[in-house]
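Complex shown without one protein chain; remaining protein chains in place.
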Amino acid sequence: MANVDVIGLTAERAAAMLRAGECSSEELAGAYLERIETFDPALHAYLHVDPEHTLAAARAQDQGGNVGLAGVPIAYKDLLSTKGVPTTAGSKILEGFIPLEDADVVARGNAAGLVSLGKTNLDEFAMGSSTEHSAYGPTRNPWDQTRVPGGSSGGSAAVVAAGLAPWSLGTDTGGSIRQPAAFCGLVGLMPTYGTVSRFGVVAFACSLEQVGPMTLTVRDCALLQQVIAGGSERDATCVGLREPIVLPEPGRLDGVRFGVPWAELEDGVDPGIRERFDASLKLATELGAELVDVELPYARHGLAAYYVIAPAEASANLSRFDGVRYGLRVDGPDLRSMYEATRSAGFGPEVKRRIMIGTYALSAGYHDAYYVQAQRVRTLIRRDFDAAFLGVDAILLPTAPTTAFPMGARMDDPLAMYANDIFTLPVNLAGIPALSIPNGLVEGLPSGLQIIGAAHTENTLLRFGAAFEQAIGFDPVPPALRGGAA
Amino acid sequence: MSAPWQKDGYEAVIGLEIHVQLATNSKMFCSCANQFGDEPNTNVCMVCLAHPGAMPVANAEAIRQATRVGVALGCRIPETSEFSRKQYFYPDSPKAYQISQYDQPMCAEGLFRVPGEGGFDVRLTRAHLEEDAAKMIHAGGEGGRISGSAGSIVDFNRVGTPLLEIVSEPDIRSPEDARRFLTLLRATVVAIGASDCDMEKGSLRADANVSIRPIGSTEYGTKTELKNMNSFRFLERGIEAELERQLEVVLGGGTIEQETLHFDPVAGTLSSLRSKEQAHDYRYFPEPDLLPVHQTEAGLVELGSDLPELPAARFDRLVAAGLTEPTALALAVDADLASYLDAVATATGDLKTSANWTMGEFSAHLNGAGLSADQSPVTPERLAALIALVVDGTINQTAAKEVFGVLVKDSQAVASGVVADRNLAQVGGDDALGEIIDAVLAAHPEEVEAFKGGREQVIGFLVGQCMKQSGGRADAKALQGLLRARLSS
Partner (left out) sequence: MSAERIELGPDEVRHVATLARLGLDDAEVERLAGELETILGHVATISALPIADVPPTAHSLDVAGALREDAAKPGVTREQALANAPDPSVDGFRVPPIGS
C-alpha cells in the first residue's frame, strides 16, 4: 500500500492525484487514519472516528472512478448531523444520539464524493472560543500543544493543521471558524448569511451562524465552498448564492480600496498582532491597493449586542433538550424534576451561563432593554458596514486580538473569553462574509488577517485572499510536523 | 342581539378564542401529512419531532387559507406578518416553544356581522397562524384527564398541524349570542373551504373568556377562561353556568379569581383546570428561522374576489327575496343546501316554494339517508320538475310527497311520468269538485247544520271527507273555497 504523504497536502492536490491514479481514495484515507491513530490521542481533535466505515466509503469512491472531488477525505465538526453516525454537539446531553438524516452540507459533501474521516471536537453547542468547553475534553493546538486551537471549531482547525484531514467544515456564529483558523494558521471563511443551508446543523444562534470551510489554502476554501453553498428547500433562510463561487487566481491588488477601522484597533490588540496587521497593510499597498480610513462606530457595541442576541436565540434553541425524545434523561418523580435534573446534568457551565443570560434577556421586564435594544444595535452595525462599503471594496482587520492563549488561561473569566471575538462578531451581526487567512507568525504562533466584504462578495474576498496568500507565503504546516514527529 | 344576559343588575361580557385546524395536505412547518386517526407516532419526521438541526419551512397553502379566512371575516390584512416563538416547557411541545405569531399576525382587526333582526356585530381582535401541539395520552388516568395519571405517553402525529387562532373582542352579551356567533363564523370558514370545522374531531375548538359587570359600566371585570368545550350546546351551557357562578360569587360579596375552568356537560359543573404554570412568561421573540410573510395589494384583491358567497351575505339575499329569517339562517349556514336551493329556484322561478321543499321534504330525506345535498339522487332539476307540477296545480301536496318518495327511490323516475303512472293528477275544476261536495254534504247533514250554526271549524272535517272521496287527489285549496261558498249559500 503506497504511503501517501499527506502533510501539507491540499484537497485540490489530493483530487488531482486521485484523478491521475497516483493513489486511491482508500490509500489516501488510510494515510490520514494512520496519522489520526498516532497523533489524535494527544491532540484530541476528533470525537468520533470509524476507520472501517471510512475505508468502505473510500473504496466505494474508488469504484465509482474518482472524478472531480470524489474520494477526497474531509472532517466534519460534530455540530453537523451525520446520518447513522453519532453527533454530540460536544455535549453530554447528546451522548449517543444518532441523527436520522444528514445535514444538507453533509449531503452535499457526500454527493461530491467526499469521504468522511470523522467528527471533530468543539465547544459545547458551539459556545466558546477555545474548545475547552467541550464536554469531552479539550483539543490542543498543533502549533503548540500547551495552547488552545481556538473555538468553537477548534477540532476542525486542529485536524487540518495537524495533517489529520485535508480540509474540514466548521460553523461560525461569532467567529468560530475564523478565530480557530487564525490560531491554527488556516484559511477560514464565514459566508454571507443565507448562502449555506443550516438544515441539520445543531442550532446555537439561528440568525447569526453559517457553515463554512477550514482549509490550508484559499483555493481549497473556494473549492469546498463550491460544494456546500447553495439554496435549500429545508432551510427557509437559505436563499443561496447570487453568483457561483469562482476559484481565485493570485495576482495584484491594483485599484483595490481597503477600509481600515483604525479607531477599533486602538486598544485590546496584542502588539505582535498589531505588527503583523500593519505588515499586511504595507503589503496591500505594495500590491497596488489603497488604504482608506473607515468608521464603524457601533462595532464596539457588537460584543454586548452579540452576547444578548446569541444567548437569547440559544436559550430557545436548547429548550428541546428535555429528555423526552432523545438524548440524556435523568429521571425524576415528576416532569419538572426530570426536566431540571436532565438539563442540569447534561449542560456544561458555559452553556448554562448562556441559557441563563438569554432567558433573562427575553424575560418580562427586560425584553425591551436587552433583546430589542441589541437588535437595534445590530441595525446600526449593519448600517456602519453598508456605509463603509460604499467607499471601499473590503475592510481589513486582524482576525483575533491575540494569538492562541495557553489552555486554562481564560476559563475563569468569561468576559475575557468573549473578548476573543471582538473583530469577528460584528460580521455575524451584519450577516456579511469574511475570510481569515494566515498572516505570519507572532513568536512562533499563527496570526490571522481578516478580509470583510459586503454581502455576496465572496469571490472578491477570495481573490484578495489569494493575492495576500501568495505575497505572504505562509507555510501552514507547523514546523514540528515537518520533521515527521508530532 | 338576542336578549342580553342581565341579572340582578349585572350583564355578561363574553369573548371567544377560536382555533381552526386548516384543511391543508401537509403540516404547517414540515411535509408530514395533515391527517387524523393514524397509529401513534407514524406521521412524524425530524422536523416535527424537533430533532437537533431541524428547521421549519412555512406551508404556502396554510398562509393562503389563513389570509382567505381573514378576508372572509372582515379583517384587515397587514402587508407584512412575522412568526414568533412562544416558549413554554411541556411534553406536547417538542421544541419547548410553539411557532406562533405575536406582534405581527397574519390578520389584524376586523368586524364580524351576525345578520338579521336581533343581529349584532362582534369586533375581531386578530387571527394568527400557529402550530398545534402533540397529544398526550395519560396512562392510568381516565378520559384523558391529567390528575391521577401515572405518567403519560406522547403521540406526535398531531404536532405541527396548522391552526388559525381567531380572537374576538368581549362584545358578546349572552350565551346564546356566543353560540350564534360561533355558528356563523364556523359556517363562514367552512363555506370558503379553509377547514371542516368539526368540533368533535377537534378541527374547531372554542374557548370562552367570561366576566360580568354592573349594567352600564364600561370597565371590565376579572375574566375567567372556559376551555375545551367541544360542542355548540356545551359552549352555550358552559358560559351560562359560569355567568351564574360569577354572579353568585359577586352577590355573595366575593371577588372573581382569574382562572381556567372546565365545564362538565354531564354534571353541569365547572372545575378549575390544573394550571400549567402560574404566570406564563412566554418570552416571545421573532422566529429567526422563518422570514416575514409579505402580502400584495393585487394578491389580496384576487383572494377577495375569489371567495364564494358568504353566509351573512346569503342570509341577506334570501331574506330580501322573501324567505323567513329562520329559513334564511338555516340556508346561510349550510352552503351545500343553499346552492342546491339556488339551482332549484333558478329552474322553478319560485324561491319560496323551492325553499319550502328544500328545507322540508328534501332536508328530511337527506337526514334520513345520511346524505349531503350533492349526493342525493334527487337533483335540483328533478325536484324543480316536481315543484312545477305542484305550482301549476297538476298535483296537490299529498300527491307531490308521494312522487317525491318515488324520485328518491328510483333515480330514473321523472315526476310527470310518476303522476301519469299512478294517476295522481289532481281532481280540480268546479264540476268534479262540485260532485264530490254534493255527495259529502248529503252524507253529513249534522256537520252542515253545525257549520251554519256558527261552528266554522267543522269545515276541516268536511274537507277531509271530500279528500277521502277524491282518493286524496282533490285540489285542496279550490275544494276549501267551493265548500265554503256552498255552505254559506
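A and B label the chains in the order they appear, each numbered from 1.
FYI, contacts are C-beta pairs under 8 Å (C-beta built on N, C-alpha and C of every residue); 3 or more make two chains touch, one makes a residue touch a chain.
Note that this is a predicted model, so its numbers are computed, not measured.
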Next on the checklist: With the missing chain put back, one of A:Pro41, A:Pro271, A:Pro333 or A:Gly473 would touch it. Which one?
Outcome noted: A:Pro333
Checklist outcome for this item: Filtering B:Gly151, B:Gly193 or B:Pro308 for touch with the omitted chain leaves B:Gly151
Checklist entry - Of A:Trp167, A:Phe183 or A:Tyr370, which sits in contact with the chain we cannot see? => result A:Tyr370
Next on the checklist: Going by the contact rule already stated, which one of A:Ala20, A:Leu390 or A:Leu415 would touch the omitted chain in the full complex?
Outcome noted: A:Leu415
Next on the checklist: Take the complete complex as the reference. Which residues in chain B touch the chain that isn't displayed?
Outcome noted: 24-26, 30-35, 39-46, 48-49, 57-63, 82, 89, 91, 96, 136-137, 139, 146, 149-156, 274, 281, 283, 285-286, 288, 290-294
Item to check | Missing-chain contacts mapped onto chain A | outcome: 97-98, 100, 193-194, 207, 233, 236-237, 239, 301, 303-305, 307-308, 315, 319, 322-329, 331-341, 343-344, 347, 352-353, 355-357, 359-361, 363, 369-370, 372-380, 382, 414-415, 418-419, 430-431
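The rule is simple: only the chains that are shown with their structure count from here on.
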Checklist outcome for this item: In the complex, chain A touches chain B at residues 80-81, 87, 89, 94, 97, 99-101, 103, 198-203, 205-207, 233-237, 312-313, 316, 319-322, 324-326, 335-336, 339, 359, 362-364, 367, 371
Checklist outcome for this item: The chain B residues in contact with chain A across the complex are 46, 49-58, 85, 87, 89, 91, 94-97, 154, 281, 283-285, 288-291
